[in-house]
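I have a structure here, written as structure tokens, and I will follow up with some questions on it.
Of the protein chains in this complex, one is absent; all others appear in place.
First chain written, first letter: the chains are A, B and C, and each begins at residue 1.
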Amino acid sequence: MARRGAGAGREPVTHQLTEAVQGQYHYTIGPYSSPVLSVKPGDRIVVETRDAFEGAIKTEQDMPTQKLRMPFLNPQNGPIMIEGAEKGDVIAVHIESMVPRGQNPRGTCCMIPEFGALTGTTYTATLNNPLPEIVRKINLDEKRVLWSDRVTLPYNPHIGTLSLSPEIDSINSLTPDQHGGNMDLPDMGPGSITYLPVRSPGARLFIGDAHACQGDGEVCGVAVEHETITTIRVDLIKNWAIEWPRMEKEEFIMAIGSARPLEDATRIAYRELVRWMAAEYRFDQWDAYMLLSQCGRVRLGNFVDPKYTVGAAIPKKYILDPA
Amino acid sequence: MARRGAGAGREPVTHQLTEAVQGQYHYTIGPYSSPVLSVKPGDRIVVETRDAFEGAIKTEQDMPTQKLRMPFLNPQNGPIMIEGAEKGDVIAVHIESMVPRGQNPRGTCCMIPEFGALTGTTYTATLNNPLPEIVRKINLDEKRVLWSDRVTLPYNPHIGTLSLSPEIDSINSLTPDQHGGNMDLPDMGPGSITYLPVRSPGARLFIGDAHACQGDGEVCGVAVEHETITTIRVDLIKNWAIEWPRMEKEEFIMAIGSARPLEDATRIAYRELVRWMAAEYRFDQWDAYMLLSQCGRVRLGNFVDPKYTVGAAIPKKYILDPA
Amino acid sequence: MARRGAGAGREPVTHQLTEAVQGQYHYTIGPYSSPVLSVKPGDRIVVETRDAFEGAIKTEQDMPTQKLRMPFLNPQNGPIMIEGAEKGDVIAVHIESMVPRGQNPRGTCCMIPEFGALTGTTYTATLNNPLPEIVRKINLDEKRVLWSDRVTLPYNPHIGTLSLSPEIDSINSLTPDQHGGNMDLPDMGPGSITYLPVRSPGARLFIGDAHACQGDGEVCGVAVEHETITTIRVDLIKNWAIEWPRMEKEEFIMAIGSARPLEDATRIAYRELVRWMAAEYRFDQWDAYMLLSQCGRVRLGNFVDPKYTVGAAIPKKYILDPA
Partner (left out) sequence: MARRGAGAGREPVTHQLTEAVQGQYHYTIGPYSSPVLSVKPGDRIVVETRDAFEGAIKTEQDMPTQKLRMPFLNPQNGPIMIEGAEKGDVIAVHIESMVPRGQNPRGTCCMIPEFGALTGTTYTATLNNPLPEIVRKINLDEKRVLWSDRVTLPYNPHIGTLSLSPEIDSINSLTPDQHGGNMDLPDMGPGSITYLPVRSPGARLFIGDAHACQGDGEVCGVAVEHETITTIRVDLIKNWAIEWPRMEKEEFIMAIGSARPLEDATRIAYRELVRWMAAEYRFDQWDAYMLLSQCGRVRLGNFVDPKYTVGAAIPKKYILDPA
């Protein structure tokens, strides 16, 4: 069901976005940084992503308050220019594969003071003492995440932060919004296609923040952060005016909203899904609204960042023509 | 893994809570109404639930603004007294089965002015004109919900509203809170066990608001409302001091929070789940917190009622002993 | 500008609602308690209010967690029946005077664990350790509140909790809502008239929670709580269909909303004020809306209770006829 893009018939060229090609990673998503790569619609890019702490937390003794320095967090590869992209178009990002790289323990999780959902924060300002600072280094491979002696989790890699540049603003890589950003949706892994609205010439794609696994909401504020080789294919869909990111996988389509409070993120996601069903799947908008009340599915991305992210989805089986 | 209750060894007695036995249904959950039944821990009750509109919407021409009268909505069976229950105990409600009753079309969905998630409401007060008033009558049986010519949904029955009485307050049946109430969690169907904290002598159990299916969030404010025969078994767990409702099914345990804004409901659910894991599954609380950041699952109940409901869950396979 | 009520021409009878007449104070506002007094429209009532802790905190060594027992907080006088009041009417409560009573130190302030705006709470659930428990006993008289060696505040008495009964619910005295309740608006002192919608026969008026002074938001969760002799006059306005409480003083009219999140409380207050201006002061609704954008005044009641309260006001000089 994926939209046919401008690169559909082309033989894809494969580009390597290694650490060396990238050089300086970015901590803000905007139109002011220098491109690292220029590709054509349909091309493939093999990206060496860094972890959200840029490797600064090497042992369980490396405390975040000593090793991390705001706002230089969540390093992003990019910007990648896509030829022909203009305001009013959409870039489709197909994630083809993700594999971990680096020496084990590759994974990092931690509790950072005044960050996370179950603590006072910069925004939900309290006078309580902060929670303790704790670091976990976690062995993992392409199949499993060895959380503890007791718990082994499946390796479920996905991209936490995926963006196109805003038109004139530049937004730190911790914040999700209409441009994409730090959405932290566990669905955004291999097999997914993310649609992002183009707002500046060449689209300026940024990517980073790979997770080996993540629960809904990323409740302590940190997933199993790791560095990867992530392979994506990008395509260009001309003249598709969408306001917010969208996604599809084999089984469902999903609209994505990012806002505070959390009900506003959910409202955005569901409204965009109603509009999508009405515009492209021949639903009357009120029928779509009432049907979603019966079978809509909500995925909580993060509720720890400066804005929260929610995806609202409907299984494709309910929207495709029976024929 | 279900907690062993006081009625565990007993041969259950089966009680019939028919419409005739019930007499007057209730629209407020509190300690001031007269009991309709008294049962022992372990007993089974077969309940004739009415739909959320108490049958007042019979055709697609019956407009909610003419047929419904606030606050006389969402009729509840009960109160059912459970012998021996006291403040500080917990009632476990096992839902054994749910079957639809009444003539087809049995199901009702509608759009009610200033009610639902994608419209201004009594609380999110706007000056916009309300959305149109629309009624849908829907045929359904024990297998399927015939939504439209185009869409057939599986019959996934569950209880929207399940409560014990507060200690001195009486709360309308549209609002969820610490006592349970209108949680609208699609997981609360056959095979589920819901744990509710007892706050008044005899517990005073109320039940109603059966849905034939419901999407996450119940976005238009109404599910496929229908009347049922719902069979439950109730048990009494002495001296289990919990603050909020909890649930378990075969695959997971879930803590439930109800509040506004939606992030507060989510915070409650996740904090209660951390506490549950620490108290009963030998987790250090920080390990539990960070682990949920990797594998927690969030279910959005409703985000249309006076308070919103969220369930936070963890698969049992991650918390049970390997032995 | 006060509305002319049914008792306007009558010679008021004065009733004494002493502690002895009251007997048992109430912690929940509803239709299920026994009246303590029945009055006619226009009558005066002299009320002996207790402080919010019902005198349980006598010294700075009396810790709230040991002396207070939920939900038995914020004791209310009432219910007072007003003859002739029916659903669809309004009761006007004129506060004529408030004077402190009891031995000094009469005032109590404290920090209660997990209560207040700058701490994790039952609803904004965090894993942080609670703030310390601190009690302050404060001398005061009819002129001054002797906060500390350094700070003396003016005595600015007002009623924190003023309610009529809901129709079928009973709401704890800590929560504000459409029925009034724990609004904590510092404007609600001598000289104010509060309009409350009648929802049950006889209106069933409750009053309590006197503050010697209070800042906007009541940020630590507690004002200078004290017991008083509060003199009110009540009148009955037939057939005035309002949804939320309203207030007026010499200089302004104010609409009151209570909800979470705080923007919803503010939206309610401003929408009700637009409607009031349109219905009774000959404003076009859009002119009212845009004018309030230039001269509306917002008072934050509490943002610490289960629901937050906001008053939106406009000076009378802008709405009265110049003539």
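A few remarks follow.
Quick note on the criterion: a contact is a pair of C-beta atoms (placed from the backbone, for glycine too) under 8 Å apart; a residue touches a chain by one contact, two chains touch by 3 or more.
In this text, all values refer to a predicted model and were calculated from it rather than measured experimentally.
Of the candidate positions C:Ala8, C:Val21 or C:Cys295, contact with the hidden chain is made by C:Cys295. When the whole complex is considered, the residue among C:Met81, C:Met183 or C:Val224 that touches the unshown chain is C:Val224. Contact between chain A and the unshown chain involves residues 27-28, 30, 32, 71, 122-127, 167-172, 243, 257, 259-261, 264, 267-268, 270-272, 274, 285, 289. One chain of the complex is left out; on chain C, the residues touching it are 109-111, 116-118, 131-132, 134, 136, 145, 147-148, 150-151, 153, 213-224, 260-263, 266-267, 270-271, 274, 286-287, 289-298, 300, 303, 308, 312, 318, 322.
Hidden from this view is one chain, which touches chain B at 118-120, 124-131, 261.
FYI, only the chains that are shown with their structure count from here on.
Centre-to-centre separation between chain A and chain B, using Cα means, comes to 34 Å. Separating the CA-averaged centres of chain A and chain C is a span of 47 Å. Taken residue by residue, chain B touches two or more other chains at 260-261, 267, 270-271, 274, 289, whereas all remaining positions touch fewer.
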